[in-house]
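I am attaching a structure below and will ask some questions about it afterwards.
Only one protein chain is missing; all other protein chains are in place.
Here the chain labels run A, B and C in written order, and each chain numbers its own residues starting at 1.
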Amino acid sequence: MKQARPINLNLFTIHFPIPSIVSILHRISGVLLFLLIPFMLWGLSLSLTSQQDFDALRQFFAHSYMKFIIWVSLAAFIFHFVAGIRHLLMDIHVGETLKGGRLTAMITFGVSFLLIILAGIWLW
Amino acid sequence: MAVATQTFDAIIIGGGGAGLRASYEMAQSGLNVAVISKVFPTRSHTVSAQGGINAALGNTDGRDDWRWHMYDTVKGSDFLGDQDAIEYMCREAPESVYELEHMGLPFSRLDDGKIYQRAFGGQTLDFGGELAHRTCCAEDRTGHAMLHTLYQKNIEAKTNFYNEWFAIDLVKTSTGIAGVVAMNIETGEVVYLKARATILATGGAGRIFQATTNAHINTGDGFGMVLRAGYPLQDMEFWQFHPTGIAGAGVLITEGSRGEGGYLINKDGERYMERYAPHMKDLASRDVVARSTILEIREGRGCGPKGEYVLLKLDHLGEEVINKRLPGIRDLSITFAGVDPLKDPIPVVPTCHYLMGGIPTNIDGQVLTIDKDGKDQVIEGLYAAGECACVSVHGANRLGANSLLDLIVFGRAAGKHFQQSVKQGLGFREATVEEIEKAMGRLNRWNNNEGGESVETIRAELQKIMQNDFGVFRTAEFMKQGFDKLEKLQERLQHASIKDKSSCFNTCRIEALELDNLMATAIATAYLANERTESRGAHARVDYPDRDDKNWLKHTLYFEDGRIGFRAINMKPKEVKPIELVARHY
Amino acid sequence: MVNSGLRDWLYQRVSAIFMAVYSLGLVVYVLAHPDLAYYEWHHLFTYMSMKVVTLLFVFLLLIHAWVGMWTVITDYIKPFVLRLMINIVILLALVGFFFQTILILWGI
Partner (left out) sequence: MRFSIYRYNPESDAAPYMQDYDLDVKAHECHMVLDALIAIKNNMDDGLTYRRSCREGVCGSDGMNINGKNRLACTTHLSALKEPIVIRPLPGLPIVRDLVVDMSQFYKQYEKIKPYLQNTNPTPAKERLQSPEERSKLDGLYECILCACCSTSCPSFWWNPDKYVGPAGLLQAYRFIADSRDTESKERLSELTDPFSVFRCRGIMNCVDVCPKGLNPLKAINHIKELMLEEGV
């Protein structure tokens, strides 16, 4: 009569504090960046091949929907970058306490948000 | 019906301090031992002990002597303690504490690296001289630190653990105890655990009272088992009320808080213990402080809107002492009283805390009964240690921080004695099918009863009777009433039933089985409290206010069939001169 | 496939620091050249030092990505064969990226 025991792991019923949200976004942005590697290499290749290819690339990037995609990619990069710095700081015992961790998590969000907006302004 | 059998050299019932100290002693020497515990071992009530463990190390004072410790303990016991046992405990204390230190217990330290020792109630130098600092501690979490350390060492020693197993009853043969019938709470499976010896380490039974510092699990399971096996309990009238349980919550505030310099005040802000115990003041022994506090409240000097409690003042100790020595009670106070002791005093009230009596044993932990002529008789294959045992080292009143010591010293002693016995050929006893089935009797009753009153109804009533009629101050009139009510309740219990009869983790059934044990403990208490017509230690009778050494310098015994017996007090320590009877003043 | 958590952890950090510095440098360069022309951009990559540093960047990126992806995959993909296949694909892709980078940089 031994049936498999259920497990309570409905993520929607569990409260996640800010530092854990930073962490999961760090992970998601990381995977996204991995998936972008081929495009990055493609762009790099094209930009260095010839004047024509370089211009074609510029043209291509000038489309507004492409700008949006680039902006999202930049956002992923920025967030991954800032949250990564938070990680490195934590390794040297900065922001290890509950209060400290929450604070650095909020700073991470704040700084990333600002930089992502700036990146948008720069793009457009 | 055949019951599955599993065999071990020894079965320890209870995974608290005494049980784990005993199992460690045995497992370390290569014996095949099993601890069965109704909770995961670190959930046992030892975990709640705060203040510390006494041992005459002399680390803080620079001098101490186990004989002084012995003197304090005998006096604290109001001379009901057995002096040979107290001598043994106090003499073994330093080594037992050093052993714990070697096992890894994180004791608080002095600047020279030795174990820190604090002052505690009733502890003196030079046979009643100045206050002694004898209590070794790990901040105010000594029991927690001790229990975890012991559990950890048992992991290392590869003790077998039957966690969340409930002992139903001892299996009794014509020649002694052959083991125990126990139930796996998770599956409801019942197994006969057979052993050369069974060691009871089931702790106290504070849950017979409404207001208690005890955990929900302290239901006197060992007492019920021993009584049902036809053996006696001893000195069950002696229940200690701790002076400082948080009012309303029952949560303990350690005596260590007074050892560090805290004191009690009434509604006028008066430090009233100066009146009751001019020498030791707030560090008089617990029965004295508890009684004085009840008197203050009764005479209208209690605090709060209803004048129901007194206040424990700690703020003058300063942030450093409180955070360094008493961080745990600060947390408890904030959580359960809504008071930060750094700023405000804590509302406290005397609360049932500890049973001095229990299963009579000798110094080796072997359980005793008396024969027809009243002579001590060892029960083969049965040991007891810890709060459930009555060696008796606490007599009529236990000194603070002697409880953890009792666990360690006698858990170890039982383990050592058992090892010796195995070497000398202690064998297994063969139980018949009937004998095993007898031990399952009450489980069958609960499984079959239908339509009776609920466990909660009877338990609540039991606790109310004990609280009202067998509290700090007792009189024949109230106790008689209480006793009659208890007898009727006991009859009703036979017909009580549980609705939930499932097998998987049925806590309802466990609470029912525990209720049998609570009832047995309460009845034993009621019998013996009625019997003893004197006031001694924690047993304070309004109608017999004085100690009566002529008639009552003896242990009382209670058997399940209502028989009462007596045992002489041991006044013959082996190495030192007996401590003479004196009136107790602090 | 990976047996020292300490080494991975260290690689992750060291690569992160290098990549952070490199990308910051690149960002500063791009910001400093608002209308970046092909010849400037192309010229930048003709320096051997730039080629080496960029190749190193990509190499560390691949290590960083490998450790990260391996962690993610082992967290969420429980069937062994599937996990092994995905890991092999990722590893092959990363190695491929590395050689592609060499071709790009030394093709200039």
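Here is the rule we go by: a contact is a pair of C-beta atoms (placed from the backbone, for glycine too) under 8 Å apart; a residue touches a chain by one contact, two chains touch by 3 or more.
For clarity, every value in this text was computed on a predicted model and none was experimentally measured.
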| item | value |
| --- | --- |
| In the full complex, displayed partners of the excluded chain | A, B, C |
| Which residue of B:M103, B:L426, B:A476 or B:L553 touches the chain not shown here | B:M103 |
| Residue of B:A22, B:V47 or B:M89 in touch with the missing chain, whole complex considered | B:V47 |
| Interface with the undisplayed chain - residues on chain A | 1, 3, 5-9, 13-17, 19-20, 22-24, 27, 87, 90-91, 93, 96-98, 101 |
| For chain B, residues in touch with the removed chain | 39-40, 42-45, 47-48, 97-98, 101-104, 106-115, 138, 141, 144-145, 148-149, 152-153, 155-156, 186, 215-217, 249, 251-252, 328, 331-332, 335-336, 454-456, 498-500, 502-508 |
| Chain not shown, touching residues in chain C | 2-6, 8-10, 71, 74-76 |
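Going forward, only the chains that are shown with their structure count from here on.
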| item | value |
| --- | --- |
| Interchain centroid distance [CA atoms averaged], chain A/chain B, Å | 59 |
| Separation of mean Cα positions, chain C and chain B [Å, integer] | 65 |
| Chain A: positions in contact with at least two other chains | none |
| In the complex with chain C, residue positions of chain A that touch it | 27, 30-31, 33-34, 37-38, 41, 44-45, 47-51, 54-55, 77, 81, 84-85, 87-88, 91, 122 |
| Complex contacts: residues of chain C adjacent to chain A | 13, 16-17, 20, 23, 31, 38-39, 41-42, 45, 61, 65, 68-69, 72, 93, 97, 100-101, 104, 107-108 |
